[in-house]
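Here it is, the structure in full.
For this view, one protein chain was removed and the others were kept in their places.
Order as written gives the chain letters A, B and C; numbering starts at 1 within each chain.
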Amino acid sequence: MSANFRSDNETPVADAIMAAILGANHGTAWAYADDDWSKKLDQAFSDLFRTEATVIPVSTGTAANSIALATVTPPWGSVFCHSGAHIYGDECGAPEFYGNGLRLVPVNGEHGKVRPDALKKAVRANEGHGVHSYKPSALSLTQATEGGTVYSIDEVRALCDSAHAIGMKTHMDGARFGNAIASLRCHPAEVTVEAGIDMLSFGASKNGCMAAEALVIFNQPQWRETAERLRKRSGHLLSKMRYVSAQLLAYVENDLWLEMARHANGQAAKFAEAIDSHAEASLEYPVDANEVFVKWTKEGFDHLMSQDIQFQLWPGRDDLARFVFGHSTSDEEVGLLLGSLHN
Amino acid sequence: MSANFRSDNETPVADAIMAAILGANHGTAWAYADDDWSKKLDQAFSDLFRTEATVIPVSTGTAANSIALATVTPPWGSVFCHSGAHIYGDECGAPEFYGNGLRLVPVNGEHGKVRPDALKKAVRANEGHGVHSYKPSALSLTQATEGGTVYSIDEVRALCDSAHAIGMKTHMDGARFGNAIASLRCHPAEVTVEAGIDMLSFGASKNGCMAAEALVIFNQPQWRETAERLRKRSGHLLSKMRYVSAQLLAYVENDLWLEMARHANGQAAKFAEAIDSHAEASLEYPVDANEVFVKWTKEGFDHLMSQDIQFQLWPGRDDLARFVFGHSTSDEEVGLLLGSLHN
Amino acid sequence: MSANFRSDNETPVADAIMAAILGANHGTAWAYADDDWSKKLDQAFSDLFRTEATVIPVSTGTAANSIALATVTPPWGSVFCHSGAHIYGDECGAPEFYGNGLRLVPVNGEHGKVRPDALKKAVRANEGHGVHSYKPSALSLTQATEGGTVYSIDEVRALCDSAHAIGMKTHMDGARFGNAIASLRCHPAEVTVEAGIDMLSFGASKNGCMAAEALVIFNQPQWRETAERLRKRSGHLLSKMRYVSAQLLAYVENDLWLEMARHANGQAAKFAEAIDSHAEASLEYPVDANEVFVKWTKEGFDHLMSQDIQFQLWPGRDDLARFVFGHSTSDEEVGLLLGSLHN
Partner (left out) sequence: MSANFRSDNETPVADAIMAAILGANHGTAWAYADDDWSKKLDQAFSDLFRTEATVIPVSTGTAANSIALATVTPPWGSVFCHSGAHIYGDECGAPEFYGNGLRLVPVNGEHGKVRPDALKKAVRANEGHGVHSYKPSALSLTQATEGGTVYSIDEVRALCDSAHAIGMKTHMDGARFGNAIASLRCHPAEVTVEAGIDMLSFGASKNGCMAAEALVIFNQPQWRETAERLRKRSGHLLSKMRYVSAQLLAYVENDLWLEMARHANGQAAKFAEAIDSHAEASLEYPVDANEVFVKWTKEGFDHLMSQDIQFQLWPGRDDLARFVFGHSTSDEEVGLLLGSLHN
């Protein structure tokens, strides 16, 4: 037996999502997001977030993030994000590409979080002098963070207030948004629109979908045209969008998304607990969601690998590794992992 | 009963393709096109085209076309295409976006085809004077064309020779490539790599897939890095690429793609024949593949609509309409259409 | 003796302009267009055009044109211009570069002029269908045209009305604006802002300046920020802008610009008259300004060249040549040219 904790990107599609895809596969349907499924998204997400939502369905988080940022940032605008953010380190400059050379300003911060003081300092250092400098235009927060931690509602609100106070717009990269909400046990609106978030990349692919993400714009319907133009122009307006939208509708129906995220978080928590009480290994960050960063010896990690356990050694480090738990991570897999810790 | 001939983009996913998707849905798989399905694509397409092929799977034809063109065209390069080409009129400038302001030069031509003389004239008019002008860099042909016609092998070869002679690269937009091959009854290599095509957007979504296109690069493996960078940077490197690649593998296996295309072409041919012998209506272009352009009176088209028959009145025209036949167009639907012609 | 009629780009700087440069060369001055000369431009051009003008001084016409078009055109917007326009054929895609892949749509028309019918037809052919197509965003007219003709006030008004009616903005490339006004003998406002022009690239380099052009924005002060950002970002905000602005101020003072343009036009008229009455040679276009296009035999042109007369054989043609007359074209040079016509 083997077990794979490399990434939730590697998990299969959940049965209920696949059923929704199959359910959409009858007869013809209008192309390019004019189908019945896609047309229901605005209402479904307005309900979910108890506010007016404009939804732009796409296939990847990179597309959702880049469209979002380019919608509110001019080419001479800067976007502040954590130095470990996916948009900064893992998208090969997609935001810069969509935004025609906008600039991402990386902000350091413990546990994968942007802190208000660090944000203020970074803005001050980069706001510059008129036309000679980039104009601070947006703040992007990742929820759950790249470190597997989760911003509290108050943390998000403080950062959004700070951003709005100087005219910046706010974006949340919710590639693991389900895991964050499962962790916070709050209403999804509370940590987004009600805390000051203007746009959310609502991730679904990592948590049981095939290729489905929703860019959700809160209370700014006038941003739709730019976002839709960017989607088309980047090749993300699928002709058969019904299959993406059907995934999204099934995903948010009856709290399926939260149920899957709770499962993933729960599996992660078991492992975190084991590491926390381990003699040698330790947790690098608090474990709020479905990712566990473990500090250990090379020998320790080598032993796990020898047991057919797959995970990601952190780039450039042999004493740090990431374990990700998904909607499909079974008790057997977690059992194998826990059992291998002490042999 | 109703029948929909608006576009093959509106057809559902073929059962065999859906089965392949389901077949890929077991366990974890490496993300970002490092999965087993994606890794088989180069070989599968090298076999299909009996030459060395580099395959870049993506979700949309716009992405395939734009990556292809931006891979071989500098920002100051121009791409020649038919004035009715999808890349010119239906992609909202995606090639210009991916190519950082490259220029598409539209070339007029009967029946949706670029003709060698028109190409030469257009190149001459646009090659300009050194650094002041765009540099002719690529030729893009659509096969089958937007007019529903198909370039012969000789036509493709003549155009490619002409392009290569002045250092241009050649691209084929094969959104309906299956329909073209079903029409030509030739080996797919004959009208592409062997006729001088350097890159092919091998379309599958219109012909039975869900969202799957393959950019196929012939004998130029060194273009892979640029193409892959462009795919990532535009957000088209799906984390769960296995589901796209599984579609493509099933699509080309056992000539499924040709079988579906032959069906579509056959249904179109029945309608074309009926129009050809119709008292009032007439064919606007020769019908080589699965699209039929009909010239008729407003009254004629109104009557069809009143019979619950859906098709596309051509923008700005009330005497021209397009009927598209797909892999799923049933005999009943064609029967309804034919029966409505004379009532 | 020799005489050069290749281009007004090749003429030297007029004495009065050089005097203004020298006059600005005392002591220090604020950098980056905060100097006293630059600050006077808005008022000087508001006076000249008897309306509120926002002036962006730059060094080249390409910069002025590109900043203008990118200020009012989104990346998914199209700009309509004559197929012979400088922005289309001679700027290597600068507008597309500044505008992040906006599209120029070339419109054919006799004598270098866009005609209302041709514009309407081009717009209709390119306005397309929603998000799939470029959005018609701007019209750019060249005054005097590339054919050496001049749009009448009524012609400009009709085209601007047509553009404004569908939400397009209007730009005039006035690389030879002085020659046009000298020809029209109207107030400069009449054929620009009062006829519906929103932005003017007010050219000066061809007509006696060293490197000075003014982008003049009429009654739209809110466009300043974008235009200034584009200028900075493209590297056109000179640190020592005073020397550009001093040129512009001297150029428009006491009608110097018109005086120089009148001289150039007058010299051209002498040549045009001679051609008009020539036995073999003939005028290709009406001669309204300072350019004369001559149709003649290869032998005729060869003979002129043998007399040390320089001019431009039109690319790809040996029976057409362009002769340009500048502010510095002397009577002796014109005499040599005229004298060579009949020998």
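The rule is short, and it goes like this: a contact is a pair of C-beta atoms (placed from the backbone, for glycine too) under 8 Å apart; a residue touches a chain by one contact, two chains touch by 3 or more.
Since the structure is predicted, the reported quantities are computational estimates derived from the model, not experimental observations.
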| item | value |
| --- | --- |
| Residue touching the undisplayed chain, where the options are C:237, C:268, C:294 or C:309 | C:237 |
| From C:206, C:262 or C:322, residue that would touch the chain that is not displayed | C:206 |
| Residue in contact with the excluded chain [from C:41, C:55, C:79 or C:94] | C:94 |
| Residues of chain A in contact with the chain not shown | 75-76, 89-93, 96-97, 99-104, 124, 126, 128-129, 131-134, 315-316 |
| Chain C residues that touch the omitted chain in the full complex | 4, 6-7, 9-13, 18, 21-22, 25-32, 58-63, 66, 91-94, 97, 205-206, 210-211, 229, 232-240, 243-244, 328 |
| Interface with the undisplayed chain - residues on chain B | 32, 74-76, 100-101, 131-132, 226, 228-229, 231-233, 237 |
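Just so it is clear, only the chains that are shown with their structure count from here on.
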| item | value |
| --- | --- |
| Geometric centre distance via CA averages, chain C-chain B, whole Å | 42 |
| Computed distance of Cα centres, chain B from chain A, in Å | 34 |
| Chain A-chain C separation of Cα centroids, rounded to whole Å | 51 |
| In chain B, residues with contacts to at least two other chains | 91-93, 97 |
